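Apart from one protein chain that is not included, each protein chain of the complex appears where it belongs.
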Amino acid sequence: MAERLAFTAKISLGLAMSGIIYAMFLVVPQYVGLGEAGRIIIVHVPTAWVTSAAFALSAVFSIVYLRTRSALHDASAVAAAEIGTLFCIFATVTGSIFAEVVWGTFWNWDPRETSILVLLLVYAAYFALRSSVDDIARKRRLAAVYNIFACVTMPFLLFVAPRVADSTLHPNCAFLQGSKCEGISLDLNGAKIGQLGDVVVELKSVETTGELTQARVEVRMPGLTQNAELTPSLDASGKPADRPEFPGQSFRMVLIEANPQAGTVRVNMQAPGTGLLSNQRTLWVFLASNLTFGFLALWLYRIRATILHVSALVETQEAH
Amino acid sequence: MSNKLLWRATKAVFVREMRSELRSRQALNAVALFAVCSIVAVSLGLGPLNRSAELPLIHAALLWIVLLFAAFTALSRVFVVEEEQRTAAALRLAAPPHAVYLGKLLFNLVLLSALTVLIALLAIVLLRMQVKAPSIFAVMLAAGALGLVSGTTLIAAIIARSSSRSALFAVLSFPLLIPMLVTAVRGTALALAGMGWDRCLAPVQTLLAYAVALFITSLFLFATVWED
Partner (left out) sequence: MDAIELTDISIDYGARRVIAHLSLRLERGSVMVITGQNGSGKSSLLRVFAGLQRPSSGHVHYIANGQNSLPADARQDIGWMAPDLMLYRELSACENLRFYADVRGLTLRDSALMALLDRVGLHGRGDDIVATYSSGMTHRLRYAYALLHRPSVLLLDEPSVMLDERGHTLLAEVVDAQRAAGITIIATNDPREQRFADTLVHLEGAA
């Protein structure tokens, strides 16, 4: 009975995966501004989620290991970390490709890019530690401690570090709190320099001429020899009018608020693709994809954990 | 174990570290030279920089990079030396684990504070770093040093028990220090540029929160690392 169930589950997982790939190319509509590249979202976002979930799972198993000292729990922590690493690489690569095509840059030090890179480094360090301790029990113990310790620093990365929390190119800020979507405030008489992603912006002036309220913002960014000046503006009703493109990139600067009397503005960066999921067909494919990737990760985890459990048992058996 | 005994044991561990260090000066000599070399290399390499709006940020980043690598060479010694000289077993049997952790944490804090002062002074003299808000700058460095020490002392205990000690220290510490480092660089740049507490309080709070969180986690986990 259980075998049949497992078999059915495996088959349906395969079918679901094929379905997702089919839908990704043929069902999801093109999104204006993203073109074909937008389809990558369907695999990119679920892999990123699986990565975080696997990392959390691994930390939980590490805590359990320290309580029980059972080799099996350690093996589970390793299996989760391995699956996490695999999906972490997927997420990073698909994300970079998407960023290059759509935003015009492979790497932008956006909050989520930073955190996934750190996650990759933590995983690498975790495995490096495991390979450099000879005694088996000690190896398991130290690796578990490191895993838990690393987990404690994660919230600081996601929620606190001000540089990374100011702005993001990623759509759907609501998925991850802490990456504020409100942009940054600049003040002519105070903090007139700020940062959007890895672009340094400096407010030069803000004034109203006729219908338009226009801000002059100097932009300094990596790879740009001369400072550029952008002039985003608001129309009379307070809606963004002019949204100039960042030089050499395909994302734009948008003026959200401006107060010419006080000399303050709020600006943000805007990438094509915001609002992608408001399309019903895309939304459903996206949700199905999350579910399928979740199950795929779970299945891979089961396989890997079983192998590691057996080898952990063999390790103990050999000594007897 | 009563608090009084724990405090006494902690003090003993700390005083012992200080005494050994003052006699051999192994850590201090090596790290002070390292700090001087890297600041000199950075100043020679960069040459004179124009005063621009970004200069505080550049200075802050260089300062923290030098501090970070000086910390990588200095802060793992407390545990590595115990293993290398095979004194760890005697200490393990005699001292309560928390006292060992706290004593060594305090020693690392003193060592890193000395280093921070040295590196900051060198940067002011050799890099011509301008500090427009000295008191905020000092607080920022102190909070950053606290974060650095509480983030690395447990890692030092971990790598002391592995086979490739010094190489592993940076590998294990770096990813955990990134949030703290980014905050410290930003905050220090604000202090160098002469911003007031209204903008500098947030990074100091973040650094302190980071330090406290890692300190408490370390207290929970240390005994597990230190046993056998």
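Should a chain be cited, it is by its letter among A and B, assigned in written order, with residues numbered from 1 in that chain.
The definition used in the following text is that a contact is a pair of C-beta atoms (placed from the backbone, for glycine too) under 8 Å apart; a residue touches a chain by one contact, two chains touch by 3 or more.
All values derive from a computational prediction rather than experimental measurement.
Asker: Which residue from B:9, B:42, B:74 or B:105 sits in contact with the chain not drawn here?
Answerer: B:9
Asker: Quick one: which of A:9, A:137 or A:262 touches the chain that's been left out?
Answerer: Of the candidates A:9, A:137 or A:262, A:137 is in touch with the missing chain.
Asker: Can you name the residues of chain B that touch the chain not displayed here?
Answerer: Touch set of chain B with respect to the missing chain: 1, 5, 8-9, 11-13, 16, 19-20, 23-24, 85-87, 89-96, 99, 227-228.
Asker: In the complete complex, the non-displayed chain touches which residues of chain A?
Answerer: On the chain A side, contact with the omitted chain comes from 134, 136-137, 315, 318-320.
Simple rule for what comes next: only the chains that are shown with their structure count from here on.
Asker: In angstrom, rounded to a whole number, how far apart do the mean CA points of chain A and chain B lie?
Answerer: About 30 Å, centre to centre.
Asker: Sort out for me which residues of chain A touch chain B in the complex.
Answerer: Contacts found on chain A: 66, 114, 118, 121-122, 124-125, 128-129, 132-134, 138, 141-142, 144-146, 148-150, 152-153, 156-157, 160-164, 191, 193, 200, 202, 220.
Asker: What part of chain B is in contact with chain A in the complex they form?
Answerer: So the residues of chain B in touch with chain A come to 53-54, 151, 154-155, 158-159, 161-164, 168, 171-172, 174-176, 178-180, 182-183, 186, 195, 199, 202-203, 206, 209-210, 213-214, 217-218, 221, 224-225, 228.
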